[in-house]
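The structure follows.
Of the protein chains in this complex, one is absent; all others appear in place.
Chain lettering (A and B) follows the sequence in which the chains are written, and residue indices restart at 1 in each chain.
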Amino acid sequence: MSYTLTRPRSEQRPDTGFVPAETLAQLTELLERRRTGYSMEGPFYTDPGIFKADMEGIFGKHWIFTASIAEIPEPGDYVTLDFGPYALIVLRTDDGGVNVLHNICRHRGARVLTESRGSTGNMVCGYHSWTYAEDGTLIHASTAPGEKLDKECFALKRAQVRIVAGLVFTCLAEEPPEDFDEVIPLIEPYLAPHDISQTKVAYQQNIIEEGNWKLVMENNRECYHCDGHPELACSLFPTWGLSDGLIPPHLEEVWARNVEAKIQLEERCDRYGLHHEVIEQLDTRIAGFRISRESLDGAGESFSATGRRLSKKLLGSLRDFRLGRCSLHLQPNSWFHFLSDHIVTFAAIPINEHQTLVRTTWLVADDAVEGVDYDLDELTHVWKQTNLQDKAFVEMCQLGAASPAYEQGPYMDSEYQVEAFVNWYTQRMREHIA
Amino acid sequence: MSYTLTRPRSEQRPDTGFVPAETLAQLTELLERRRTGYSMEGPFYTDPGIFKADMEGIFGKHWIFTASIAEIPEPGDYVTLDFGPYALIVLRTDDGGVNVLHNICRHRGARVLTESRGSTGNMVCGYHSWTYAEDGTLIHASTAPGEKLDKECFALKRAQVRIVAGLVFTCLAEEPPEDFDEVIPLIEPYLAPHDISQTKVAYQQNIIEEGNWKLVMENNRECYHCDGHPELACSLFPTWGLSDGLIPPHLEEVWARNVEAKIQLEERCDRYGLHHEVIEQLDTRIAGFRISRESLDGAGESFSATGRRLSKKLLGSLRDFRLGRCSLHLQPNSWFHFLSDHIVTFAAIPINEHQTLVRTTWLVADDAVEGVDYDLDELTHVWKQTNLQDKAFVEMCQLGAASPAYEQGPYMDSEYQVEAFVNWYTQRMREHIA
Partner (left out) sequence: MSYTLTRPRSEQRPDTGFVPAETLAQLTELLERRRTGYSMEGPFYTDPGIFKADMEGIFGKHWIFTASIAEIPEPGDYVTLDFGPYALIVLRTDDGGVNVLHNICRHRGARVLTESRGSTGNMVCGYHSWTYAEDGTLIHASTAPGEKLDKECFALKRAQVRIVAGLVFTCLAEEPPEDFDEVIPLIEPYLAPHDISQTKVAYQQNIIEEGNWKLVMENNRECYHCDGHPELACSLFPTWGLSDGLIPPHLEEVWARNVEAKIQLEERCDRYGLHHEVIEQLDTRIAGFRISRESLDGAGESFSATGRRLSKKLLGSLRDFRLGRCSLHLQPNSWFHFLSDHIVTFAAIPINEHQTLVRTTWLVADDAVEGVDYDLDELTHVWKQTNLQDKAFVEMCQLGAASPAYEQGPYMDSEYQVEAFVNWYTQRMREHIA
């Protein structure tokens, strides 16, 4: 189901250890002189020290999407997730909940689970057989007669977890930012009708982009480059990110079609009681997000050349295929499209300052039969192509950012979400350093 | 025409960013205690911070050979050239001139041209279609109605250019060292009769040597190791770098042949009005160089086992095949051999502190027909072999320089040009730091 990573592990190793004092001073200065409306300076994308600071200040502090429960449907199912220097286990528990645990044995630091996914009972470290329960409790360690080991002191470390309509989020900080709990009730009603608990993974693609995670995100947050996505542009209106009065001449015809489709979609949503209003708080809160339901071109059903459905089975409680896409953008590193017939989740998982794993997962109704209800190649075609195109874009920018001749360029009006991402990042890092 | 590079891009990525203060202090000390007549201390060849300083102080400030006009014969032809963190476009213009531009889109920093060579009209960035004219002017960027973009502020950055007898040089500094303009009239008369504008590229070899760029240069600047070049030694007298009174016993016979050939060559040059006097200013000026016309062994015509011509077509305005080699050494990173039947250009292009791309290009008369007037394997044999031998030498030294037990060794009399290179480098870096 999953692509094999094409590069050996050792080359992906991030530079770990403390952020050097000199880097911190440099970073502080760079954050202070950040120029609004412009891309960031080169070192944000190329400096190993700033990458370490990102791991601490962003990925070590904020809510991060890990997997959906469709990836771990049964008790004992798990996914292991590495980002930067961190190694996590995302484990479905017997009561149907999810625990996120640091994948590090408390004895000698070995990885406890070594596969990228699987199913386990108690977790047994392969080195000295220390055995942990699903909540991380150390339940067995071989000892000599008379040898004392206070098992309560050596449980696997746990991270905070929130499950939002089947999406599993984790926060590594002991005191997570509180406002994510305010965001959950805002976004859950949009997603719940698609009911991830009744879906299954049709496919997962893991590609490594030779670019900093922030370039991956910036690329994701604008459609100014959508001429470079011919397959996607068949269904996703390339006017995305634009609004009335901002439509360039060559997109006017598309925009008119979009407006018409929007009216129809809103009628449908109102009929079925589906939320469709845009909520956009990308850089105005800590748990920055944007959610909306937007129309698709052509048949308006799914990400295909014609806009027609890609799976014959409707998701969850939905009663109509023509529901456009419910799209969610989250800071710092994930985005999602919920359609009537399938869901696509995306995560940009940092490896080191110049490499990012982009994981894309396609979910379909759990009773959809491959080859009967959906064709896997057709289902995945648009985003596989789009991801490869985006990989090329990101890599072109990474190479440029390394040059001393690189200079910050202006974001265009249609790139306002890129600006919002950079604003969000800059604010979080300032807070972190302070 | 060009070898594919054998290592993927991402492994060649230099460590970019500022030179750490600690490195700068260390470098200052190392430069101060430089021991005349001896090789440099290890960190000059192995330290990533000193590599960054080299990029700033040498490659960011001085005149660098990029390509000959034979590589870009038609308007719109271009070569892209990366060295260290820099990325350049070398572009033939409609009026037959050459522009050198930083290959970095002013919008989001993407590489504008992504191929290593090709032909282009206006340059269109593949990311958001920002379009630049041959002089770098931004001539198109899609905007929304009412959106303002001051195109004049976002032209591709240009570097300074000088064309010397068809060799294209660039300087990335805003105020290039002035004395290169004094050097041009000294060397142009030697090269002009070979007329690069009437040549074509027969072959280009790109090899990556696992060694610092300075070791590549030091190796190039002496023939004390020429016993390791059996193919080259057939035509290039291995007494190169020596002079009367400095000839070791085992080379005395060769020297006598050399002296005789020299007399004959000078007669020929005088007859045809060709310059042959040695001008040597390797470390006595900023634009350090050495030029000469020297005899070849055997038939004295070209770099072959017998010394006989390798192409049947004479270059430019030349009227005789027996003209030895007109050789040019330039600081910091290039050298050239102009013969009656072909030209070979060499550039040592730094990748990172332990890897250097050596690019060798063979030019023949533009009306020479492969397989009829020249055989490509024969034409390239001597320098292909020599380059591989030099690669091994450089790599042996790079490994040695990394050891704490490495100690500076003495340059021999015949290595005086190596000493001159190190003198030149040391002076430039002192000036840069000061």
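Here is the rule we go by: a residue touches a chain if its C-beta (ideal position, glycine included) is under 8 Å from a C-beta of that chain, and two chains touch if they have at least 3 such contacts.
Keep in mind that what you see is a predicted model, and the values were worked out from it rather than measured.
Asker: Let's see if you follow the contact definition: name the visible chains touching the chain that is missing.
Answerer: Counted over the whole complex, the chain not pictured touches A, B.
Asker: For a quick check of understanding: of A:Ser129, A:Ser243 or A:Thr284, which residue touches the chain that isn't displayed?
Answerer: A:Ser129
Asker: In the whole complex, not just what's shown, which of B:Phe18, B:Trp240, B:Phe321 or B:Tyr406 touches the removed chain?
Answerer: B:Tyr406
Asker: Which residues does chain B use to touch the chain missing from this display?
Answerer: Output for chain B: 11, 22, 26, 39, 42-43, 46-48, 210, 218, 224-225, 227-228, 242, 245-250, 354-355, 392-393, 396-397, 399-407, 409-410, 412-414.
Asker: Counting contacts across the full complex, list the positions on chain A that touch the omitted chain.
Answerer: Here the touching residues of chain A are 9-11, 13-18, 20-22, 55-56, 60, 85-87, 102-111, 114, 126-129, 141-147, 149, 154, 157, 172.
In the analysis below, only the chains that are shown with their structure count from here on.
Asker: Which integer distance in Å separates the CA centroid of chain A from that of chain B?
Answerer: The mean C-alpha positions of chain A and chain B differ by 46 Å.
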